[in-house]
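Shown next, in structure tokens, is the structure this report addresses.
Removed from the display is one protein chain of the complex; every other protein chain stays in position.
To keep things simple, chains are lettered A, B and C as they appear, and every chain counts its residues starting from 1.
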Amino acid sequence: MSESITKISDDLKEFAVKRNWEQFHTPKNLSMALIAEAAELVEHFQWLTAEQSQSIKGEKLKEVSYEMADIFIYLLRMSEQLDIDLMSATREKMTINETRFPVKKS
Amino acid sequence: MSESITKISDDLKEFAVKRNWEQFHTPKNLSMALIAEAAELVEHFQWLTAEQSQSIKGEKLKEVSYEMADIFIYLLRMSEQLDIDLMSATREKMTINETRFPVKKS
Amino acid sequence: MSESITKISDDLKEFAVKRNWEQFHTPKNLSMALIAEAAELVEHFQWLTAEQSQSIKGEKLKEVSYEMADIFIYLLRMSEQLDIDLMSATREKMTINETRFPVKKS
Partner (left out) sequence: MSESITKISDDLKEFAVKRNWEQFHTPKNLSMALIAEAAELVEHFQWLTAEQSQSIKGEKLKEVSYEMADIFIYLLRMSEQLDIDLMSATREKMTINETRFPVKKS
């Protein structure tokens, strides 16, 4: 994993340890927390048209970026708890997708 | 953003462009695709105990890592579409969390 | 559908019409609103143990019942918009489940 992501992941672990939250951060619970954050992202877009969703700005865009950050935070926490290298898994999955969705068929 | 994440994000964009999928990748649609992947992650854990969720292995762990990759992929696609720097947003959100959840109160 | 569910569904439609919300209540948008409510339900349980989740009471139980009501409301709105008889579909699905999960195999 890139240095910066490893550093963020370590800082997130330290944050949880200091607050005695590690006991709650089972993969099961983290998957729930992650989807709850994903839903907060969905909420920002649910009544918008496709076009409106493409042109959010200012405070709304800032809020959306923080919901995305929350998702990323739980993704990194879960990676750490399950000892998964998120970047490698992503590269592997992209290779699978290349095979599954060949360009000519699209 | 770190070099490697930028590279993944660029490759994901190219993947979408080549398949003429960019038209579908509005932030609204991507938020739906992201939560659908988050739900596939939840499905792996829904009938497991907390302890069982901590000791998944082998094929199951591999599948979980790919669900997490899918979430990350949509997170990067949305970052790109909305011109959000995910790493910066995450650092900002972590600073906010430090203030919101002071250590002594936990 | 039973009289009472039909009545609730009609009242929900009237509620939306009066507020000029029908334009937003496409099946696509309603599916997003529904999952956002489902996530609020998940949030109530995400850090609880299995046992704790079984013994929620008072104000917390009331809040949970309202999240469930919100899910049901969007389920009825979507049924109405797509002209689906939710009760019949549920009975059909239960019959399918009987076949899919025979008792002896469990």
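General observations
As a working rule, a contact is a pair of C-beta atoms (placed from the backbone, for glycine too) under 8 Å apart; a residue touches a chain by one contact, two chains touch by 3 or more.
Nothing here was measured: the structure is a model prediction, and the numbers come from that model.
For subunit C, the list of residues touching the undisplayed chain reads 2-5, 8, 11-12, 15, 18-21, 26-29, 31-32, 34-35, 38-39, 41-42, 44-45, 48-51, 53-54, 56, 61, 64-66, 68-73, 75, 78-79, 81-82, 84, 86-87, 89-94, 96-98, 101, 103, 106. Taking the whole complex into account, subunit B touches the unshown chain at residues 24, 29, 32-33, 35-36, 38-40, 42-43, 45-47. Against the chain not displayed here, subunit A makes contact via residues 31-32, 35, 49-50.
Here, only the chains that are shown with their structure count from here on.
One finds 3 Å separating the Cα centroids of subunit A and subunit B. In whole angstrom, the spacing between the mean C-alpha positions of subunit B and subunit C is 27. In subunit C, the residues that touch at least two other chains are 32, 35.
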